[in-house]
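Removed from the display is one protein chain of the complex; every other protein chain stays in position.
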Amino acid sequence: MPSTPIIEIRNLSFAYEPSRPVLRNIELSVPRGAVVGIMGQSGCGKTTLLRVIMGALTPSAGSARVLGHDVANLRREPLFEMRRKMGMLFQFGALFTDISVYENVAFPLREHLSLPEPLLNDLVMMKLQAVGLRGAAHLMPTELSGGMARRVALARSIALDPQLMLYDEPFTGLDPISFGVITRLIRELNDSLGATSIIVTHDVQEALGVVDYVYFMAGGRVIAQGTPDEIRSSAEPFVNQFVNGRSDGPVPFHYPAPQYRADLELAEH
Amino acid sequence: MNRSTIDLWVGVFVAAGLGALLFLALKVGNLASFSTAQTYQVFAKFANIGGLKVRAPIKSAGVVVGRVADIRFDNESYEAIVAMNVDSGFQFPRDTTAKILTSGLLGEQYIGLEAGGDGVMLKHGDRLRLTQSAVVLENLISQFLFNKAAEGKPEEKK
Partner (left out) sequence: MDLKGMRAAAQMGLRARLERLGGTVTGQVWRLGYASRFLGYMVLHSGTAMRRFGLTMKEIYFAGVLSLVIILVSGLFVGMVLALQGYETLQRYGSSEALGVLVALSLVRELGPVVAGLLFASRAGSAITAEIGLMKATEQLSAMEMMAVDPIARVVAPRFWGGVLSMPLLAALFSAMGIFGGYLVGVQLIGVDAGAFWSQMQAAVDVRNDILNGVIKSLVFGVAVTWIAVFEGYDAPPTAEGVSRATTRTVVTSSLAILALDFVLTALMFTGGP
């Protein structure tokens, strides 16, 4: 087992305003080479956690070490240096709509390295080949389907061979075939790049099929963690409701409301 | 829209814009005449400069030969001292008269130079001795009324 984890989060808390904490006392550790899932209901704080790992948000308390950097106190230059070693896949791809697929993938290469065009071309083609879209290099983002756009974005995020891959809701809105494609790519790229991956999602079945370890969040806290099998058979009521997709449980079906009778107009008379 | 097309159009745009500026400066404005001509400076004192402003033209025989550079008040002689930049191409005799005139009936005021007959020419820093102040409307009216009154009185005496 490698010694230092890629990500080490101790007692992390974060709040936009002091009265409303979003993350409370998070303890998290991600070993090198692992694919880790962070799951939970919408609004449980998992996307905020991802942003703290990215260095986009500063924690209110606690520490977060990512790739050896303490993200809490990063200045601009070291922050950019850290990000060069990371790749992030946004929920809907976030491709640059005014340039072609080829140019999108070439973007990080052009910005950070000065490579001769033939070498750049080969690198771009390699990345597109890895996601299966080499033939679409000349298309514009508006001509792509959702799944294809996400794959191109994936190719773009691995352009600089990152050590850490972050996925923000990668399975949202995909058809079953695209699900399979993305899942396969996440695992393949992680292993072939020798990287570590973090997937933030609420798509349980797909995620459980691809990750090595799961952190389960609710209300800004980690309420459960374990291997996919452990999570599937977890006795924790919230996890249980989530994994099995039950409509009622610790997360109630009804939004808090006064007595039913009080809201009915006709029943009053 | 590839790189070279954009470059072409930007080039055309910038060229057209600069061309427009040049057109304005040369054809519309007065850049062609009188911006970097060599000048020498002479002074003149006036009892009243009226509405004369800095940068007003200095004309001789109706042709612009210079511009007013500066207007100051002399606290000792209680007169106005006007500094004039005259184009080096024109020489004026030492006894030239400087008058403050009005262009048109109600137009802007300018300095008119009437050359004298002296053989020696004005040099940089010289002062024109002969000056005529601006006509002030109130003085003109009161003078007219005074003259009218003076005409009336001798007639009465008779």
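We call the chains A and B, going by the order they appear; numbering starts again at 1 in every chain.
Assume a residue touches a chain if its C-beta (ideal position, glycine included) is under 8 Å from a C-beta of that chain, and two chains touch if they have at least 3 such contacts.
Bear in mind the structure is a predicted one, so any value in this text is a computation, not a measurement.
K.L.:
Just one of A:Leu57, A:Val71 or A:Met86 touches the chain that is missing; which is it?
P.N.:
A:Met86
K.L.:
Looking at the full complex, which residue from A:Phe107, A:Phe179 or A:Tyr213 touches the chain that isn't shown here?
P.N.:
Checking the options A:Phe107, A:Phe179 or A:Tyr213, the one contacting the hidden chain is A:Phe107.
K.L.:
May I ask you to list the residues on chain B that touch the chain which is not drawn?
P.N.:
Spelled out for chain B, the touching residues are 3, 6-7, 9-10, 12-14, 16-18, 20-21, 23-25, 27-32, 35, 53-55, 71.
K.L.:
Please give every residue of chain A in contact with the chain that is not shown.
P.N.:
These residues touch the chain not displayed: 54, 56, 80-81, 83-84, 86-88, 90-92, 94-97, 107-108, 111-112, 153, 156-157, 160.
Definition applied: only the chains that are shown with their structure count from here on.
K.L.:
For chain A and chain B, what's the span in angstrom between their mean Cα positions?
P.N.:
Comparing mean C-alpha positions, chain B is 77 Å from chain A.
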